[in-house]
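Rest of the complex left out; these chains stay put.
Letters A and B name the chains as they come in the text, with residue numbers starting at 1 for each one.
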Amino acid sequence: MKTSQVVSAVALAALCAPAFAKSVVVNQAVTEAEVQAAQAGWCKALVDIATTGAKSGQPAARALAEQVIDAAYGYQMGAVLFKPTLTVNPQTFRTTRAGALAYFVGGDAAFPKDKGFALNGWTHCTFENAAMFITGNSATTMGKVNITGKDGKVTTVDKTWQFVKDNAGKLRIVLHHSSLEFAGT
Amino acid sequence: MKTSQVVSAVALAALCAPAFAKSVVVNQAVTEAEVQAAQAGWCKALVDIATTGAKSGQPAARALAEQVIDAAYGYQMGAVLFKPTLTVNPQTFRTTRAGALAYFVGGDAAFPKDKGFALNGWTHCTFENAAMFITGNSATTMGKVNITGKDGKVTTVDKTWQFVKDNAGKLRIVLHHSSLEFAGT
């Protein structure tokens, strides 16, 4: 098939147009807009947990964090590849739900160095994607996330996410690598 | 995360809008339009081979059929799940390129019952999808294909295709099941 044939094939689509009255399309592809909505949702959830913690205390923040983790991450699939910004060896990676919860709101003796990242009074969160890659049943993003503290200071981190669409059509985070910017030497 | 939060997260996307000047998106998802173009391409190729055969003889039709198979099917991946309309046991399935070529243009002693389906003087071909299913890196379609012979008679077959996008971004048929309509009893 020559290139010209392929091109004309597209034009031919008009002549060969489908005639079924009720043609059904099930499209499970992940879209760019869905990914951006999921990223915005993560940002909003971080601020929500921080706000809840400031107003209502750690137990309330913890309850909300559990809801967020269960709705937005994919721990029910077996594990999440999660490297939070501020964890230290040998507890760098939080492949379990308990490890993620401890990172966000602290209060877990099994993770003694976790003070609760989401309890820092964050007031604002934005993301900027350097790139997005949609392939197969998942999408990955890489870029900057800017988080504003209660003192107005902005912390910028380098962040990578992978989202998989679940059976309910909702994107879930199955990979999350966050790191402080390298300051240079 | 409550439903209302998910909904509002979409609205939040405006506030959290990406600021990178050069955000890149690589999207390898198969689209409905690409599938329809590939289906139209198949229809056009069938008529092209028939026309070439009528004008220039079997060798020319065979050469074109080889081009079509190499460009539109995925035999280079190892096998294609191909059940042509008119093959008979024990050569029903044409999982090899040679088997597909023999079906379309005949002339292969290894497939003695093949007379060359594409050499029947087809003048027109249209498709009607009952349904399309896009998931992961492939798309499947099921519907009717209507082929008009030189005598103006239309043959309708039930046809299923699966398309996979190759590294060049081109859809390739990796599954093709075609059957005559059941006449009823």
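FYI, a contact is a pair of C-beta atoms (placed from the backbone, for glycine too) under 8 Å apart; a residue touches a chain by one contact, two chains touch by 3 or more.
These figures come from a predicted structure and were not determined experimentally.
**Student:** Beyond the 2 chains sitting in the coordinates, how many copies does the whole assembly comprise in total?
**Tutor:** Altogether, the complex is made of 4 copies.
Throughout what follows, only the chains that are shown with their structure count from here on.
**Student:** Chain A to chain B: how many Å between their CA centres?
**Tutor:** Computed value for the inter-centroid distance: 36 Å.
**Student:** Per the contact definition, I'd like the list of chain B residues that touch chain A in the complex.
**Tutor:** Chain B reaches chain A through residues 1-2, 5-6, 8-10, 12-13, 15-20, 22-33, 36-41, 43-45, 48, 67-68, 71-72, 125-137, 143-144, 170.
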